[in-house]
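Quick one: the structure is below, and I'll ask about it shortly.
Here the complex is missing one protein chain, while the rest keep their positions.
Chain IDs A and B follow the sequence of writing; residue 1 opens each chain.
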């Protein structure tokens, strides 16, 4: 456990170093880069930027200051909005989290459902589920997004096309994100259930007269839960990055579209902050997934 | 999705393969002979034809500036196919070199390559590429190179696993006994012997690479106007959707989806043949 947490800290530190150090990899003087890379900058403005980022300090000191600030919630000021980055993030985060939450519910319910269906029914249903979900994964999310907007947003008018705020607005974006995740979730569910189904204790349960439905729920699915939870967790963690595409496609005001705007306007402090947030969340969620395993499988618990 | 969802599931497996092969052949030919077959120049603006529907003049309609969508999608096949090829080339040169090195030297080299890979994996999805784009600016070159860098660890990891198995085979020792240098063995024997599984793996990655690159273009980080890259075409066509004109997004969107689907249909089988393990 301690080793795992240490490894987590090291990876996080390395990732944050990459994110911070990236500004120094840019061609030219970091000042012009950090100032937004525009040509007609007054010397006074450049001096202000230089002072704001303490660019005259040694590199590691700057990194330490940035990291310390980030840990304590001070992510610097946005060049574009002239606002605290932390405030910007706080304003955008709820809508992104809501999107990720809706998506997670959707793909978990549908993906696990389809996987169970494929494993239990087998034959044609199985083939159809595998083919259908694989096909769905082969279509890039932004294409799915535009197709859904065209069909349900404009042609049928069932859902709002752009903007956010309500669950109604989140439906199409969440469906878009979930479609891409269905294949991997249903495949893991199916595979894991098929493995569990072959185990002796399932036959024992069947021999004791338990109905097939109860066997599937109480033994096969329960036994398959470990890999399913892991996969759903990993997909959810990766979804944070997926919001970038979907928020851009649906014009949602979330963290993802903040990142796209920040890059297009050369707002590097915001870029850094969003990346750091997403990477941190990703690493935390993946670690969390490992930590819940003992709750699912008592054999993974340490003897008290 | 409209065209995609009706593709036959795997019950019609041979038919699916034929369709996929035929479609990809058409796309490659279109990319090669775009100037000959395209009815217009891809950037020929004609405001009289703004958002034209399907008609004999514009077989697939036209976009907001009246540019013929068929011509654009045909020309777009070039960037959309060459881009993934280039990024895979970059990724495989880097990845195969690192993976072979890690497997050959083991010890600390292996550990360092492993740690670098771990850090890269800490960036979910396209975030590493987004960081590179943020630093070096938008553009197709940046996007391709960044994606190449991002794919390299995956290939390195795969190469390493293949190479470790290969290094255990007796012929490697035989060459060593003959006094051949490590570099020579790797370049002349080890890597060529791993070519089959690695190429198979690259085929599997191609569809994903195409998707990633199109996504970057869609976000505005990759191809820039007036390019007719498919991802960019979807982005540029989006405003028209609200006006009820679907062709500007559906045409390039369907092109991407169909190419990726075809590639995955064929890739899986191809990879099986070449003996790609557990990808």
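Note that a residue touches a chain if its C-beta (ideal position, glycine included) is under 8 Å from a C-beta of that chain, and two chains touch if they have at least 3 such contacts.
Everything that follows uses one rule, which is that contacts and distances are computed from a predicted model.
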Per UniProt, the name of the complex member that is left out, chosen from "Chemotaxis protein CheA", "ABC transporter ATP-binding protein", "Peroxiredoxin" or "L-serine dehydratase"
"ABC transporter ATP-binding protein"
What are the shown chains that the omitted chain is in contact with?
A
By the document's definition of touch, the residue of A:92, A:219 or A:266 touching the omitted chain is A:219
Suppose we count only contacts with the excluded chain; which residues of chain A make the list?
199-201, 203-211, 214, 218-219, 222-223, 225, 296-299
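Criterion: only the chains that are shown with their structure count from here on.
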Applying the document's contact rule, which stretches of chain A touch chain B when the two form their complex?
11-12, 14-15, 18-19, 22-23, 25-27, 33, 37, 124, 127-128, 130-132, 134-135, 138-144, 146-151, 153-155, 161-162, 237-238, 240-242, 244-245, 248-249, 259-260, 262-264, 268, 271, 275, 278-279, 282-283
Within their complex, chain B touches chain A through residues 1-2, 4-5, 7, 9-11, 115, 118-119, 122-127, 130-138, 207, 211, 214-215, 218-221, 231, 234, 237-238, 241-242, 244, 246, 249-250, 253-254, 256-257, 260-261, 264
